[in-house]
Each structure stands twice: as C-alpha cells, then as structure tokens.
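Comments concern the structure below.
All protein chains of the complex are present and in place, except for one that has been dropped.
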Amino acid sequence: MSDRAPAIATHSPELEHHFSSLEQQLEASVMGMWVFLITEIMFFGGMFCGYMVYRYQYYSAWVAGSQKMDFRWGTLNTIVLLCSSLTMALAVRSAQLGRRKAIVIFLLITILFGLGFLGIKGIEYHGHWAEHQFPGLNWAWPEANSHLVALFFSFYWAMTGFHALHMVIGVGLVSWIAYQAWKGRYHSAYYTPVEVVGLYWHFVDIIWIYLYPLLYLISHKHISG
Amino acid sequence: MFDLPLWPPRASTTAGSVDALFIFLLTLCGFMALAIFTMIIVFAIRYRRRPGHQAEQIEGSNALEFTWTFIPLGIFLCIFVWGAYIYFQERTPPRGAAEVYTVAKQWMWKFQHVEGHREINELHVPVGRDVRMIMTSQDVIHSFYVPAFRIKQDVLPGRYTVAWFHATKAGTYHLFCAEYCGTMHSGMIGDVVVMEPAQYEAWLSGGAALGSLANTGQGIFQSLGCSTCHRFDTQGRGPNLVGVFGRPVLLEDGRTVIADENYIRESILIPAAKVVSGFKPIMPTFQGIVSEEQLNALVAYVKSLNPPPAGAAGTPNLKPPTSQPETNR
Amino acid sequence: MSRHIASAKLYVGVWLALICLTAATAAVSGVELGPFNVVVALVIATSKMLLVALFFMGVKYLSQRMTVVVIVAGLFWLFILLALSMTDYVSRAWA
Partner (left out) sequence: MSMATLTAPSAERENYLNQEYGIRSWLLTTDHKRIALLYLLSITFFFFIGGFFALLIRLELLTPAGDLLQADTYNKMFTMHGQVMVFFFLIPAVPAVLGNFLIPIMIGAKDLAFPRINLLSWYLFIIGGLFMLYTILTGGVDTGWTFYTPLSTQFLDTHVVAAALAIFIAGFSSILTGLNFIVTVHRMRAPGMTWSRLPLFVWSNYATSIIQVLGTPVLAITLMLVALERIFKLGIFNPQMGGDPLLFQHLFWFYSHPAVYIMILPGMGVVSEVVTCFSRKRIFGYKFMALAVIAIAVLGFLVWAHHMFAAGISLYAAMIFSLLSYFVAVPSAIKVFNWTTTMYKGSISYMTPMLYAFGFIGLFTMGGLTGLFVAALGIDVHVTDTYFVVAHFHYIMVGGMVMAYLGGIHFWWPKISGRMYPEAWGKLAALIIFIGFNLTFFPQFVLGYLGMPRRYWQYSPEFQVLNVLSTAGATILAVGYLLPMVYLLWSMRYGKVANENPWNAAGLEWMTASPPPTFNFDQTPTVTWEAYNYDELKEVPVER
C-alpha cells in the first residue's frame, strides 16, 4: 500500500488509503466477511445436498451408521463449541470497549475450547478407525448393507473432516489476533480483525450446530444402541 | 460428387414429431434472427454518423419493454409444452412392447433378446413393433443413441434406464454411444437393423436360440440357490416372487414402491436397501457374483412368473400393437 | 454494529439458551417420532443458528441493510440447491 495517500481528515495509522473513514472500512470488512461466509455456506451446502439425497434413498443404512456414533462425545463437542462462541463474542465485546487484557484472555479461552474440540474429534476418529469404519482404505462391516453404511461414513468423514480443517484454520486465526491484541494493536476505534475472525469462528460453530443432529441423532435408536 | 446429407433419416414415430417441432423452431427463430439482423443493418446505414445528422435521444418506452418480455415468454411456454409432450411420450414406453435387455460395457453394446438371442453391436428389430430397451452399464456412463429414431438415453451403471422406439422404415441405421466413456468412445458404435416382420421371423428362428431369456434366468435362479428362500409353494424365508412384478410392495420402513426392474435389480445387488415388510434383511448381496447378463436373465425370469393373462410383457405376443402408451414403469 | 455494544449478561443469557436447546435436541431425538424426528432436529438447529447469528455475530445490530440481504440471499441459494435437486430424487419413483 503506497503511503503517499492524499491527506484525509482523520488520518489514523490503521486507515487504508482508499477508504474515506474508519467507519467505511469496518463496514466494508464486515460485509466482505459475510460474502465470504456465504461462499462457505454453499461449500458445505454441496455436502449437505449429497447427505440429504442419500438419506432420502437409504434411510435404514443411515440409521445403522448413526448408531455407531457416540452421541455423548457429539453432545460434549457441541457444548464445547457453544462455549467457545460465547468467549469469542465476549472477546469482540471487550475489543469494542478497548480492554486489552480482556481481549487476550477471552481469545486464549476460545483457543483452548477450539483445541478441546479438535481433541475430542481426534478421539472419535481414532475410535472409528480402530473399528474399521473408514470406507475404502480401512473398512469392515458385518451386516448386509455394508455398501450403504459405507456411503454414510464417507459423508461423516468428509463433512466432519472439512469442518475440523476449518476449525484448525480458525484456531490459527484466533491465535494470530490474540498475539496482535497482546501487542495492543486493537482499541475501541479499530478492532476490525477481531470482529472479522469472530464472524468466521461463529460460522464454523453454526456448521457444527447442523452437523451434530444430522450425523449423531438420526433416529431414536442411537440411545438404545 | 461427395456425400453431403443435410437431414438425418426418419425411421421412427418419434422422429416425425421431433422433426415437426424442430422445423417449427427453425422457421420461428430464423425469422426472428433475420428480423434482428436486418434491423441492425438498416439502422447502421440509415443512422450512420455524417455531418449535420444528430442522434435523437430516446429514454425508452415501458410499453415496448413489456411487449418484448411477455410475447416471447408466451411463445416460449408454447414451445415448452410441445417439447414436454414429445418428451412425455418418449419416456413412457407402451405396455406390451417387445423387450430387449442391453448391457453397455467399455466400448461395446451387448443385446439380449427375450427369445434368447444375443447380439453384439447389432440389434435386429421388426418394423412396426414397439421395442423397449432395458439398459444398464457394467462400468461407466454410456448413452444409447439412434439418430434415425431421434432417441437417446444415458445408460447408467448400477441402475436400469429405459428407452423405447417404434420403427417405421426398414433399413440399417447408426447406433452411437453419445456419452464420453473413455478411449474408444468413438468406436462404441453399431447398427440397428430394422427388418420386415417376415424377415425378422426368419432371422429369429435361424439364430441358434439357447432357450428364452426367462429360461436362462430360471437356471441361474436354481444354481444360485435363490429358490431355497424364495419358494413358490409355501412362505419361505424370502418373499414369494410370483405376481410380484409391476405391483406395489410394502417395505419394512413403511414406504411402498412399485416392483419394477430397478427394484428387482437393487434387491439382488443391495438387498438391505428395500426390505419387504415382515421379512428380515438376511439376504446376502450378489454384487460381484452375478454378471450383468445373468442379472438381466433373472429379472426376465421374475417377470415371467407373473400369470400370463395379466398382459405380462415377458413373452412376446405377436398381436398388432394397438395398446395405448400408459406408464407402467 | 460498530457503535452498539451488547451487555455481557445478554451474551451469557444467549449462551444458556443454546445449551438448553442442545440438551433438548439430544433428549427429543431419543423419542420415536418417525419422520418428525428430522423436522424437530432441524427446527432446533435453525433456532440455535439464529441465536448465534443474531446476537453473537451481531446481525441484529447491523447498520447496513445490505449485509442482511446478502445473508438471507445465501441461505435462499442453499435452499435452491437442496430443493431443486430433491425434485429429481423424489419424483423418480412416480414415472
């Protein structure tokens, strides 16, 4: 960004040269982030479409596959993510108020919750891998509908895999802005990055809000096992 | 001097109606295109830039805009209805059509007539008879395309797709594969030989028929041990298959489906997908055990179990085709 | 958005509601409702999504109407993909 920007009324350091005010810059960044989140909705939307089509066609196999999910881990993971959303929202709020220490603390808690989620996911993945529930590479299924349950697990691994990948990116982003916040770059007049990463984090949480019931709680049989 | 055909041969009932719509659209769109080209040329010449000539600003006129929005829309809807009517006929084979099972595999067509004849890349059919192609693929997606009949239907792996035609002119016509299917996609071609009924009968009796497809199916039905569970006299562990084809079946999860070819095929390859109510999902899968040809024979056999007076399509009756096209898929 | 700062109590309140809804969806899924199982699950999930979007993501306080239009358009497009694809799969058995 060439710094020979023509003089603008309040020329604060964070202001990009081509924006007329910090207000316009924040609104543009928020809108830009929402447009990006729309692309993410359509990205996961493709998988939800496949999931819906096959669930409509092979419901009994979907039930059998869902029974193999440990819904207790799923519920715990959902609660972990909801807590991380709370701390993220509080982090954004403290950025608005300009409380530097509060931002850093809330962001660190959010990172902890995020890592917790990934840990639980790792345990589940290890469990499924050990029981040969990875279609293609490591698959064993005693009953007759082996192919159809393999379809369910293909979607399980694809959807939760992409979600976990987005969670890893989220943890990376949050730690980057936590570092910036610790260095005191954000204050009540300029906190756009915290806001934008917050939006991304909440979005990843919303995807899980849908994945949880659709993968773990397909029919009443999951509790009776 | 050189061979430059400009119109494909017209050898089926569908070809006539498709050509009619095509010619109508050709004239309509030709007229529209010429109208626009002449308007552009006239405007370009009459209003060309020259000294003393000033452009006259026109903001626009809502009336004109609405006319060329709703009039084209009206015309388009008529075209849609005409096109949909032809498509409806193409996708609803008439009852009582002679059946030919087709297996498309990478780069050849294999046909199994119900009377037992097998052909590769050649299909002999009689003039004036409805013929229903029940098609599946062993590997990738192919597409059964006979330009002279104006019909095309992709042949999907793992499922039956159906195409039908009623040949009106004897002759030999091209058969192409129209869906890209690998290296020799352009070599996967053949001929559809349409013969007068007398010649067709001679061809039929001449070939070394090894029993009708249904009989072959019965042999496979015994050898694979299907009859141990699917008994005809008492209620075995599997449902009784007599009179099942073409009728609704109540499933375990409450849905009712019509027992068409796809249902029988799926029940053989992936039995647990649609379990009949009152039965356990104990049937093993025959995926990889039964070849596509054997599968066609089994389907033909199950069809032949229907009591004959119900107009079963299994055995080819030679009564002239007066039946009305209704959906029986 | 940038000027309106919600109270911490509101955030904790929203968080509690989300936890209860999660418990509710887990509990309800244990009850045999046949086809309604998925409907209830989706209704609860959508209400949780609305809570997170409106309060945590601040859609409720967004000053520019245009961003809300963008969000609603995105959800509508997802609906187009899902609904029109299903017209094929639902009507395959009718032909």
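Per-chain residue numbering starts at 1, and chain names A, B and C are given in the order in which the chains are listed.
Going forward, a residue touches a chain if its C-beta (ideal position, glycine included) is under 8 Å from a C-beta of that chain, and two chains touch if they have at least 3 such contacts.
Only a predicted model underlies this, so the values are computations on that prediction, with no experimental measurement involved.
Taking the complete complex into account, the chain left out of view touches A, B, C.
Of the listed positions A:F71, A:F106 or A:F155, the one in contact with the omitted chain in the full complex is A:F155.
The missing chain, though absent from the display, is touched by one residue of B:V18, B:M133 or B:L305; that residue is B:V18. Considering the whole complex, the residue from B:M108, B:V127 or B:I141 that touches the absent chain is B:I141. Touch with the hidden chain on the side of chain C covers residues 64, 66, 70, 73-74, 77, 80-81, 84-85, 87-89, 91-92, 94-95. For chain B, the residues touching the absent chain in the complete assembly are 2-8, 17-18, 21-22, 25, 29, 32-33, 36-37, 39-40, 43-44, 47-49, 53-62, 64-65, 68-69, 72-73, 76-77, 79-80, 82-88, 90-92, 106, 139-141, 143, 145, 147-148, 150-154, 156-159, 161, 174, 176-187, 189, 270, 273, 287. Mapped onto chain A, the interface with the missing chain covers residues 1-2, 6, 16-18, 20, 24, 27-28, 31-32, 35-36, 38-40, 42-47, 49-50, 53-54, 57-58, 61, 134-137, 147-148, 150-151, 154-155, 157-158, 162.
In the analysis below, only the chains that are shown with their structure count from here on.
Between the CA-based centres of chain A and chain C the separation comes to 15 Å, rounded to the whole angstrom.
Shown for chain A are the residues that touch two or more other chains, namely 57. Across the assembly, chain C contributes no residue that touches 2 or more other chains.
Within the complex formed with chain A, the chain B residues making contact are 252-253, 270-273, 275, 281-285, 287. Of all residues in chain A, only 23, 26-27, 30-31, 34-35, 37-38, 41-42, 45-46, 48-49, 52-53, 56-57, 71, 75, 78-79, 82-83, 85-86, 88-90, 92-93, 96-97, 198-199, 202-203, 205-206, 209-210, 212-214, 217-220, 222-223 touch chain C in the complex they form. Of all the residues in chain A, the ones that touch chain B in their complex are 57-61, 143-148.
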